[in-house]
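Have a look at the structure below before the remarks.
Missing here: one protein chain of the complex. Every other protein chain is in place.
Labels for the chains are A and B, by order of writing; each one numbers its residues from 1.
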Amino acid sequence: METQVLIIGGGVTGTGLVRDLALRGVDCILVEKQDLNAGASGGNHGLLHSGARYIASDPAAAAECHRENLLLKKLAPHCIEDTGGLFVAVAGDDEAYIADFPQMCSACGIPARPLTPTEAREREPALSDRIIAAYAVDDAAIDPFKLSLDNMAAGLQRGSQLLRFSQVTGFETHAGRIRSVQLRNTLTGRETHVRADVVVNASGAWAGQVAALAGIDIRIRYSKGSLLVTHHRIGQRVINRLRKATDGDILVPGGTVSILGTTSERCVSPDVIYPEIHEVDHIIDEGSAMLPVLANTRYIRAYCGVRPLISSDDEEGDDRSVSRGFALIDHAESTPGLDNFITISGGKLTTFRLMAEKTADQVCRRLGLCQPCRTHMDPLPQTGDARWTEPGLTPSLWIRQNDPRDMLLCECEMVPQSVVDQLVASIRKQGGDPSLNAIGLRSRIGKGPCQGTFCSQRLAAYLYDRGELEQDQGLRELRSFMEKRWRGQQPLLWDISLAQAELLEAMHSGVFGLEQLDKTQG
Amino acid sequence: MLTSNVATIALGICLAGTAWRISRWFRSDIGSESDGLSTGRRLAAYGRALPRILAHPRFWPRTRIFLWEIVLQGHLLQQNRLRWAMHMAMCYGVLLLVLLHALDDWTAPVFFADYYPTLNPFRWLRNFFAFLVLAGVLGTAIRHRTHTRFKRIRSNADRLILLLLAVIIVSGILLESSQILSVSVFEEMVEDYMGDDDPDEVAALRHYWATEMGAALPVRADERMDDGAAGQMAHEAYCASCHSRPQTAFLSYPISRLLKPVAGMMDALRIDNWLWTLHYLASCLALACLPFSKFFHLLATPVNLLARAAGPVSDGPRTLRAARRALGLDACTHCGVCTEHCSVAPFFQVIPNPSILPSEKLLGVKRLAATRAPDVEMALLAEGSFTCTLCGRCTRWCPSGIDLQDLWQASRRDLIQQGFPPFYEQDAATASSVPRASASTLPGHPPLSLGLTDRPETFWACVQCTTCTSVCPVVAASDDPRRDLDLTPQQIMNLMRLQLKEKAFGCRMLWDCVTCYQCQEHCPQNVKVADVLYELRNEACRRAMLSPQAIAAESS
Partner (left out) sequence: MKTVCPEIECDLLVIGTGMAGMAAALFAAQRGIDTVQVGMTGELNFASGLLDLLGMHPVAKAQIWSDPWEGIAQLIHDQPDHPYARIGVDTIRAAMETFIGFLNTAALPYRCHAHQNAQVITPVGTLKTTYARPESMAWIDRALANRPPCLLVDFPGLRGFSAHQIKAVLHERWPDLRTARLPFPGLTGELQTERMARRLETPVARAQLADAIRPQLGDARGVGLPAVLGIARTQLVFTELQQALDVPVFEIPTMLPAVTGLRLRECFERQLPQMGVRARYQQKILPTPSLAGDCFILKAGGELPEVQVRARAIVLASGRFFGQGLHADRHAIRETIFNLPVHQPADRSQWHRKELFHDEGHPIHQAGLCIDTQFRPVDAQGRCVYPNLFAAGSILAHQDWIRQKCGSGLAIASAYAAVQACQAVLGQTPQAATA
């Protein structure tokens, strides 16, 4: 295979870059070792920052955030719920920081409107009565899955290609250039080569590992952040704690749920990460100071992502103090120098477009092109591919269509057969296999309170009936699907969730015996 | 003649009865919408309406209804082929017997030049029609014993008329058998048509009739030597023009063979005359009873089906409504299809009040229309009436095309007037008749809801096990819950959890819920399923009463 630009990593940056380059008429292939948004792009708050969170630690990044915030609200409104946000301080919080807050905001050009504690509580009744200060800001909720899927779809439409489950295993270099990239399909094990004029490493937390394959050393610190999904939506706005950024101080609404986070824990590898129980307890304890309801509410899921922090030295201290700005490294200047290899890492969801723009500018320079960027002007087209991840959409459509033959496969999130049919068709169109995980990623199936107890097997049976699964393939997928859900459930198992998990195990292990799969029987 | 007098009297009663029943359509007042209108004015309203109806452009398409619904009974065919076959057999068997047999003196000469009842194909056809009726009656009786989901209480009048029908048919068959056998009849005929001028010829005829025509005439040994030629000649000369061979009477001939050993005794008693009298009187009795039994539906149902083609009763002019309702009451055949599909029928298992079942409730409404005295029966009717969720399934299924939905709403109004208030009110019609009020005119209106639906913890515990749906009697009463109810209880709970309350208001499950609390009692996680459904209903009613501005003001 051959292409002008090979992009490694299917997160928001990679897919954003595909679209940016495609709009400039550049031909690209995006390779992703798992599925889209498998890394930090899928493991974050879904928060479109106003910038106010970074005013103290990184005023430049804060201002960047603010500009991109306004731009994205205009260009990609279908991915955004413009909730608005609050910064609130609780009795006992750092008074000096509270006092400086409005001034720091205005220094960065970020609007922050003061509210009395009573006004804040009128807007968000769940807030603690121990609120001492509050400001309204322009935060919003953004759906990173939609963002990636829509960016990718825009690229595909202009002739770009997507290779899922394709892991980079090596680079063939010659005379200071990468000649070709070796890929291995993680499902089939098949190896391929792609020749590319320019290679962009947008693999986020894996940027160091990928660069190492080309013999280049990038020092990356891995900072894990864990988040919790509540059973129902708490509050209409993004609610931030008005203090220096730390753990458990942001609650972001996302459709029918809210997401509480986050933590910052150094970890050694981006590959095997779990939301840990002590993190969960810590987030809940911190969050409930701001919103007491968080102490007793039901949580349905925990997840985590790894922030890649590119550092120049081995300084210790809070990873949050490291700039959240992004790093664009042209490896022509690295040792050994590679003329056509660029790494983009760091940054935030809010600034993904800007990161893609800057990277594309650099790619074009390397290709000798001078096409200007258009992503800051052209609205992001909305495609059907991404719509089914939106909570509450499928039930509304299902009720409106009112087709008695169209049965629900997932009762919690009310996902009917017809949606699965569409997803299967769209996955097939992209050359993929409609596995349970692929369908789960693109829909709400398994994301409700039952966490796959019933819908997983209903979906498997339906896929068997459609002829999409053969032999015991479905059992393996069922098992893998349940394991994926379990990662997010496992730190949250107390009270009702524990009862639910017991039922889940009684069915999937007690009756189905899925734990015995691939083991010698008798 | 006594007999013809009886027939005339019976016919008179029948006609008078029919007229009386029809007059009731214009006298009874169901739904209290004919206040101040005399029977005459109502009749006049109909008189004025009729030409308009006939001239209506939709009238001719209605002939299709006539063909499909009335002649072919298409509604029944779509529901159950076996029942349709049985009903068609009974209906057309009786009709043709009446036309070609009972009224043969008048009808036969019109159609057939050489009609004679003992000739073929008339003899065979008569047997065939009788067979149809018998098969229908028998099949229906068996079906009633085995196939009903709810054992229906059948009225004695219905039983009497079925019995009468069976008596008429059976006596007719026996009559024919006895006539085939009868020596006396043979002798009388010989006397009338041959005289006794030639004993040999008579003897030959006797022999021929004994051997070929099934009569129970003694055959002497010496006559056996004769060949049948002489007898056959005599038969052809005197009898054949009126008598086909009786073997084609496939019901009565085999019976006559069975009865042959006692033929002498039967003949001595002139059983045939007695049977004739019985057959005749039973037929007259049936004729007289016709307008007073459920068989009045022979007239009322076709008329009702035609009237129904004009649309629901409540869509028509007020002046006509009461008459159409009364017509609907008469069109009911008490077939029980409504009860089979009733969404509150499961209630009957808990509260054994037959008035809960629509087929029985209709009988109560008939009583209500006739008498207006409040009594225990009326209280029972009220209980049944207000248990109804007005889901409309009975109306959709009724093979007689009765607008039951309208009837229930009308009778509820009457019941309220009689002093039987509803134990809970969910009647959308009544709700909309309450003057619209804004939130400000409902000061301190206590919130009807417990706030369950707005509290997320109400739904936290749900583990999606579908128990609430499995145990729901309303779901169980439907062949296809999604078609009949839109959503199952579990799905409503999930909509609440997903904060999509608005989507649930329109679904029929909400309104068909009988609040039996099975779901709530069986929920392993103690989710208050029934309370939530109840609360949603109250909230929907409250919204119907409030103006849109008030709701907007309230929700902001």
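FYI, contacts are C-beta pairs under 8 Å (C-beta built on N, C-alpha and C of every residue); 3 or more make two chains touch, one makes a residue touch a chain.
Model, not experiment: these values are computed from the prediction.
Touch with the chain that is not drawn comes from one residue among B:41, B:64, B:245 or B:483, which is B:483. Although one chain is not displayed, its contacts with chain B can still be listed: residues 147, 463, 465-467, 469-471, 475-476, 479-483, 488, 521-524. Interface residues of chain A facing the missing partner chain: 274, 276-278, 281, 284, 404-405, 407-409, 454, 457-458, 460-462, 464-465, 469-472, 474-475, 478-479, 482-483, 486-487, 490, 493-495, 498-503, 505-517, 519-522.
The rule is simple: only the chains that are shown with their structure count from here on.
The touching residues of chain B, when paired with chain A in their complex, are 456-457, 460-466, 480, 482-483, 486-487, 490-491, 494-495, 497-500, 503, 507, 525.
Residues of chain A that touch chain B in their complex: 231-233, 256, 297-298, 391-392, 395-396, 399, 402, 404, 407-408, 411-414, 448-450, 453-454, 496, 499-500, 503.
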